[in-house]
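All protein chains but one are shown at their positions in the complex.
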Amino acid sequence: MSTIHAEEAGAAKAVPVRTAPHASMWRQSLRRLLKNKLAMLGFAVVAFMFAACFIGPLFSPYTDNKINMAVMNNAPSLKHWLGTDALGRDVLARVLLAGRISLTVGLASMVLSVFVGTLLGVIAGYYRGVVDQLVMRLADLLLTIPSLPLLFIFGALLSEWKVPTDYRMYIVMLMLSIVGWPGLARMVRGQMLSLREREYMQATVVLGLRDRRKLFNHLLPNLVPLIIVIATFNIGGAILSESVLSYFGLGVMAPTPTWGNMIDAANNMIDFQDHPWLWIPPGFSIFATVIAINIFGDGLRDVLDPKQKR
Amino acid sequence: MTEAQALLEVNGLKKYFPIKSGLLSRTVGHVKAVDDISFSIKRGETFGLVGESGSGKSTVGRTILRLTDKTAGEVKFGGVDLYDLQPDELRRLRPKMQLIFQDPYSSLNPRVRIGDAIGEALLDHGLASPTEVRGRVLDVLNACGLSSYHFDRFPHEFSGGQRQRVGIARALVLNPDLIIADEPVSALDVSIQAQIINLFRGMQEKQGLTYLFISHDLSVVEHLCSHIGVMYLGTMMETGPRDELFRDPLHPYTKALLSAVPVPIPKLKRERIVLNGELPNPADPPPGCKFHTRCPFAVARCREEVPLFRDVGNDRKVACHLV
Partner (left out) sequence: MSNVLEIEHLSTHFHTEEGVVRAVDDVGLQVRQGEIVCIVGESGSGKSITAMSVMGLVEGPAGRVAGGRIAFDGIDLLKLGRNELRTIRGNEIAMIFQEPMTSLNPVLKIGEQLMEPLIEHRKMSKKAARKRAIELIGEVGISRAEQIADSYPHELSGGMLQRIMIAIAISCEPKLLIADEPTTALDVTIQAQILDMLRRFKEESGMSILLITHDLGVVAEMADYVVVMYAGKVVEEGEVVALFENPQHPYTKGLLKSKPIINQRQDELYSIPGQVPNPLELTPSCYFHDRCAYCMDICRTQQPVLKDAGNGQKVACWLNEEVTPV
């Protein structure tokens, strides 16, 4: 902090600030986030999952998904740390490869729905009127249909149309973002409407600023925290939905492994009781990832968007 | 008052807010926030608009600046009716008439550095080239009692008084003709309040500014303003030059208002006109003189006939049957 000199009467003095000078709200938020132990734990778990899934398989000799009848349903051993499945494939390698798909699907569908949701939400909230009505009624329509049944129908159609399994992953991403954007657009629009009423936005009108500056220098920077928080929760939600779809055989299909369809493979009493290594690893992966993402998201919300409490 | 000299002229300004009700949100009535207000401010003058909450004084300021649309009347700024302007013409005229907000916390964007907040309008209006902006902002920061090192700081690093200085700097950098200040010192502590009031005065002397100073605090208004208007329930009750109005208030409401201000002199015996009751519902104002329900001098005529806002000489106008 700068030293205080007696300035001329009426002149203000430096406000004593403990934090480093000119710390923006972003840097402050980051500092507070780093202090939040639970959120950092969540982040560590997510980071570990990503690292394991994307780097781990490089060190595994079993990534070719080759069927090996000699080692069907083997229990965990030194050779196969998490055992093998009914076709003799290494479960650990498959869990990690499945993680690649699940995490990619979650991430990509989040990016897509954030993009669409933000764009439409900003347009609706900024221009209001007819555009707002159109966008929001479309969003309402999508929100009134429960998303899981909608996804089931989509999934069933995909199977009916015999979409090649290689493409299904991309189509699943698309499906998830179709059900993901309306909620986001709604929140972004709400935030836009509330920001418009802030005095500092009125000040931009009084100053006669151009629309472009109002939007990019004043509105968007205040939207980003909200978007980051929703986006984080969205990844978790998308991973969960993808797992459910795949579990029911409507999402990404075998032989491409995902956490959901791996659990499906253990979908009988015998496997459930006698071969727990088939379903516990993918199940635990889903559980740990989604929980960790949500914990991290909660922490993010606390530091970025303290008013937005559930 | 000669019309030619007036920088701001407000004639018969009305602003009604619809009251909506029911399933189809039909308009069932109006809150007459501003109900036929007229006044004018000469160049270099400070006009104080006084009134209690619900008097519509802030709405007057906002309607003048077209932050909210008028219902009727005209607002002439330098001879031009602001309501005749196209959006882009209005935008380009805006630097000439600035607003200073009451709340120094919510009127600054928390994510914009002070220097950028003050300089961005200069850029947008092409009033300074990108290379000149920094110098212009530093000049105005210093003039407002802030320092160069504040340029890169964010609002949260400032105290309330300093933020209000930033708000003033943001307006002043545009070299405005008119500044509308909406309760600019109400949120500040006494010792800081005095600093800001002095800043307002100093700036006026230096730049020949014209102020419309909106406030509920009569002692501040007396200190700063050369002319004063008193509003009640959306209507102007009395206008006049400061000294005359404070020495000899004509309207009973002005009298009551003046006598209600607590004075920091203990055991001072003052004759106080205590008003009865509360402000009537602005959606359903009393007939006749709007003040008659609380006026200690009201007669039968006040209940029936709306008093005219008429000239009583000495540059004073008043709306009261009893004067």
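Which chain is which? They are A and B, in the order written, and residues in each are numbered from 1.
In the analysis below, a residue touches a chain if its C-beta (ideal position, glycine included) is under 8 Å from a C-beta of that chain, and two chains touch if they have at least 3 such contacts.
Quick caveat: nothing in here was measured; it's all calculated off a predicted structure.
Here the missing chain is touched by one residue of B:I192, B:L250, B:C289 or B:V318, and it is B:I192. Among B:R26, B:K206 or B:R272, only B:R272 touches the chain that is left out of the view. Here one chain is not drawn; of B:D36, B:E52 or B:D116, the residue touching it is B:E52. Listed by residue number, the positions of chain B touching the unshown chain are 52-53, 159-162, 189-195, 197-198, 201, 216, 218-220, 222-223, 246-247, 256-268, 272, 274-275, 278-279.
As a working rule, only the chains that are shown with their structure count from here on.
Listing the residues of chain B that touch chain A in their complex gives 65, 67, 90-95, 98-99, 101, 103, 106-113, 116, 120-121, 124-125, 145-147, 149, 152-154, 156-159, 161-162, 165, 167, 170, 174, 195, 198-199.
Put simply, chain A touches chain B in their complex at residues 2, 7, 10-12, 14-15, 17, 21-25, 198-200, 202-203, 205-210, 213, 217-218, 221-222.
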